[in-house]
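Complex shown without one protein chain; remaining protein chains in place.
Moving on to chain A:
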Amino acid sequence: MQDRNHLSDVQATNSVSLIENGLVEIPMLQLLDENGHETNKEQSPEINETTAKRISTTMQYIRLLDERMVGAQRQGRISFYLACTGEEASTVGSAAALSENDMIMSQYREQGALAYRGYTTDQFMNQMFSNQLDPNKGRQMPIHYGDKKLNFMTISSPLGTQISQAAGYAYGQKMAGEPAVTICYFGEGAASEGDFHAGVNMAAVLNCPVIFFCRNNGYAISTPSEEQFKGDGIASRGIGYGVKTIRVDGNDVLAVYAATKKAREIALAENCPVLIEAMTYRLAAHSTSDDPSGYRSKSEEDKWRAKDPIERFNKWLDGKGWFDKKATDAFLEKSRAEILAALKKAEKVPVAPIEDIVEDVYDTPPWHLKEQLVELKAHIAKYPEHYPKTSGRLK
């Protein structure tokens, strides 16, 4: 019988020496330097003109959307927003390397992946304005998107919970024989949660075709990554759990795209998890409730601004002769107008009618919820002016 525990064959040593952190350092794949030049043409992924342009416009669109929505929050039109400025290459580049049937389970800063899948400006707006066209029916804060048709799992706020779930979802895909994988995004902060350790270990042991994509962007709210972990980042943990791992420059679309393509191939062919650690930087505030000037310097931000992923990729496009300044400007102009129009439209759409409040708690509302709804409606009918969002539409 084969020995089940391969550690029983471990090589012996007679030297009392500890393996130190720093002995093994995982390098970072970079295929595009800061001037948009390819560093190794042989390893550069094949990206056709259409895909390349779609990546570029999606990144620019998302940056516009972020700017506009941060503004809308400041004007009090929405309650909350969370920008991904600086990290566009990580999420858009990785989404571009997937098949549309692959499931995306994201944290909350991955609007780029969703936009790449084709989520429309109206859809973004309806969710953010919590109106009755929001597929979440106005139950979650702005930015908690989800779309079944686009294979984008609805976002949940508690951090890290999607990591173990992604392992399970991917196992389901494998068992059903679907030619698809799951990608799971999370931050380096969320990688401290128990769910990270549980999820990556489960995926490794149960051979789940899942891509764990960590956006290591330097901060978890105000906590810098030095206070989040010791050791060689999140990538080394992948190795520790027996998971194939790659670290990439998260501001380099080519590197992110190439790594994700490869990860997908391996996950699918070998039924195993792959971990990608994308080294990037959160140029935006953590969210509209945050003020980063309290915990990091402007010069640090400027250093990263110089590594702007959008500019870097556009320089590459330009080198290929694929960058059309006029067309880009026209696209941006059109998107700006579209975003503003959609915003104005969505803020006028009413919230869901009050009957909705007891829906989706269970498959059908049990007696106690039905009773509570009857009481609530009678109460609203008595004080209609106090519940203006719903009182006009009582059924």
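Here is the rule we go by: a residue touches a chain if its C-beta (ideal position, glycine included) is under 8 Å from a C-beta of that chain, and two chains touch if they have at least 3 such contacts; residues count from 1.
By definition in this document, contacts and distances are computed from a predicted model.
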{"item": "Choices \"NADH-quinone oxidoreductase subunit J\", \"2-oxoisovalerate dehydrogenase subunit beta\", \"Multiple sugar transport system permease protein\" or \"Cytochrome c oxidase accessory protein CcoG\" - which one is the UniProt name of the chain not shown", "value": "\"2-oxoisovalerate dehydrogenase subunit beta\""}
{"item": "Residue, one of A:L98, A:A235, A:L317 or A:I380, that touches the chain absent here", "value": "A:I380"}
{"item": "Option touching the unshown chain, where A:S192, A:N271 or A:T328 are the choices", "value": "A:S192"}
{"item": "Chain not shown: contacting residue from A:N35, A:T120, A:S297 or A:Q372", "value": "A:Q372"}
{"item": "Chain A residues touching the omitted chain (full complex)", "value": "79-80, 130-131, 137-141, 144, 156-160, 189-190, 192-195, 220-223, 227-229, 289-290, 294-295, 351-352, 354, 356-358, 361, 368-369, 372, 376, 379-380, 382-383, 386-387, 389-390"}
